[in-house]
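One protein chain is absent from this view; the other protein chains keep their places.
Per-chain numbering from 1; labels A, B and C assigned in written order.
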């Protein structure tokens, strides 16, 4: 796991995400933001492991549940908060919102909110690399429930036929909205059990283990970079909270929730590297302060100017 | 193969289809019809085997390349010709055309021309049987190239999750338009190698062998009728002609064409049941006469009345 | 007397249709056990059970296709597409199939489905969760389009939609969920193709749909103090389109302003304006004006979204600009 920074640094990254998501939740429950938000509490290890494995400049595309991915890839807490708050300083100038965090300077090609639609776009990003020979490998993340939509199928088939440099990561958190994945797919593993349909290997990884994720994604990235084509990785993880801001997640059996809370990626990692409770608490405070400072800065930022309403519909001013 | 009629009857059915398709080809090359048509020369065994295996009242949905399926299921030669000629007496009153042969009285729920789109509709037809308990099993036919479109994936997943009474038959004729199937799918068998992605068995059958098709489809129908859910059958066959009326099919290697012409479903069947050349020639003449008579009748039929232009857009007269 | 809000009216509408006709089934994502992403289908699964209310995978094309296929075999499926924006993922099934099968088979098959979709802006959902898709749907022959603006209309129009032998796109506006209204006695229906005059007036006609009806009414109040007396028409259904009610109003007022949520380009307001510029031309004393959202996607920021939506003030200003 060479590419991973020091254990404490890794922990800090996960804690930063965790604290960020907690703050976002309160922003919505306090009514500071309208609309909806989708938190990734419990899925931090996938994001941090993926972010470490992918190289600088590698395009990453994710979903409305993408705060963890974008932050792990370097989106600043402040511009993420600002975007979610609809401020001018947000990464999309306040026009995107919580579901659409994007940062071109980081090759964060967007967070998408229509299920599956970003997967073909990610395939296009990878295709571009084979045309420009820029050596980049694209990473595309999506959820378990997304494996049942047509765009997933078309995108995986095309990526496989064209042997494109792309790593698909399915975050299997067992639910799509309020529905258990096993109620909507006829296979055990929604992604892994379908890899063979695209001539791909069956890859499953513990999504709550940063090291395992980093290793698996690194190997997939290497294959892709060597022209061996795409990989489809299924990362087993869990959504500790509900689907979106309003959902208490009551439909989940308590034993299941308890089991997974017992497998919290942060605790797992802290234990492995002997970071004790006190130190973990200190790191948590550190992360929280950083997050709070960013939130304050974001809250102080202005709303978009009224002109922003009409700007950037077109590249020129034509109507 | 109990459900199959006498060998000569089966041969006649295939010959009727073959002769029909040949006539259709000349109608287009003689400029009697505009638009396009897609012939099934060489694929007759799939149609006749399927038709024998499915029961009366079982819904069948197919594609623009569906003359063989609809005729085998009982569509009269005359109403098929009339439809292709755009006559009032056609099975769709002349409003559908060659790509859309349909006959509700035979549960022929339509021939569809947008790739994949009929597969979810077929799933709905099968779903209806589970709601009305009518005991029917739906059959949905499509081509090898259709396995790469999203609607195929969504439909198979839903049919499998809901364990619907439906038999999917992929006619693998090695080409989608002018493209060899292996250039566009990353697996050997476009359908069979994907069955496991839907928790289904891998089923391949010789599509040029009526008996084999009938047996395989019968077994699948039985499973479906017993509530054991869908089957996905890949029938290996070959399009003896081009993709559509204008295509000479030059992109196909001559050895391949020769190999498959040597496996003509009609000859295979005639040989198996000891129907000699003379008798086969007689049967061919019989079929041809029947076809020609139907064509004459269709040609004598009137074009749709001008009122037909505005009728049946809506069930009532509302605009 | 029952007072009900627009959200509850959703489940009530479906329940009434399902009680009346055993061939009515309902499918969609999280509509059964969970009671809907907007909690607007709560109780249906409990009342009608797993044999009539179905949760589906995330497969919009399969949802629409399943509804079409079942409808062709005699059932009356109601299919929910969670957000109207997602109609883009299954547009082929709706526009190329559901709407055309009857014509292509010259009436042998019809497709009596109702597609429910939650549309509209104003809730901070951003560009991909705020569209109505009403104009696109209106352009498709063979597809009926309903856009209820009140709980009672929703329930009444829904009964007509389910009984209708043709495919109907039924667009419920998310921003109206909390609107309350007293219902007429059980058993009423509202026919498709009849607009409603929601306010009588003599100086000018305002035409609106969905969430814009209340905006138009507010605008009418704003200009009343200036002595301008507006008539307000709620189209209620876009297909069939009740132009007669619009023209009848215009005969009184000679002035027409159309208020459409969303960019009006090729929207219902352009069609109504075009029809009136032909059939109602000689009644017009002034240009036909449209107050629409700008021709942009829906911005996320609350401040921008508020600017994007036509406001009563903007409509009032338009009225005063030439009254």
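Everything that follows uses one rule, which is that contacts are C-beta pairs under 8 Å (C-beta built on N, C-alpha and C of every residue); 3 or more make two chains touch, one makes a residue touch a chain.
Everything quoted here is computed from the prediction, not taken from an experiment.
Across B:225, B:257 or B:308, the residue that sits in touch with the chain not pictured is B:308.
Residue in contact with the omitted chain (choice from A:24, A:155, A:235 or A:266): A:155.
The residue from A:100, A:221, A:245 or A:263 that touches the chain not shown here is A:100.
Interface residues of subunit C facing the missing partner chain: 85-86, 88-89, 91-92, 94-96, 99-100, 103-104, 126-128, 135-136, 138-139, 141-142, 263-271, 273-279, 281-282, 284, 286-290, 295-297, 299-300.
For subunit A, the residues in touch with the chain missing from this view are 59, 61, 91-96, 100, 102-104, 109-110, 112, 114, 117-129, 131-132, 150-151, 154-155, 157-158, 161, 308, 311-316, 318-319.
Mapped onto subunit B, contacts with the missing chain fall at residues 33-36, 86-87, 92, 94-97, 99-100, 112-117, 145-146, 148-151, 176-179, 183-185, 251, 303-304, 306, 308-310, 313, 319.
Here is the rule we go by: only the chains that are shown with their structure count from here on.
Taken as a graph of touching chains, this assembly is fully connected, with contact between every pair of chains.
Most remote from subunit C, judged by the distance between CA-atom centroids, is B. One finds 45 Å separating the Cα centroids of subunit A and subunit B.
Centres computed as Cα averages put subunit A at a distance of 35 Å from subunit C. Centre-to-centre, using mean CA coordinates, subunit B is 40 Å away from subunit C.
Residues of subunit C in contact with two or more other chains: 56-57, 59-61.
Of all residues in subunit B, those that touch two or more other chains are 150-151, 154, 157-158, 161.
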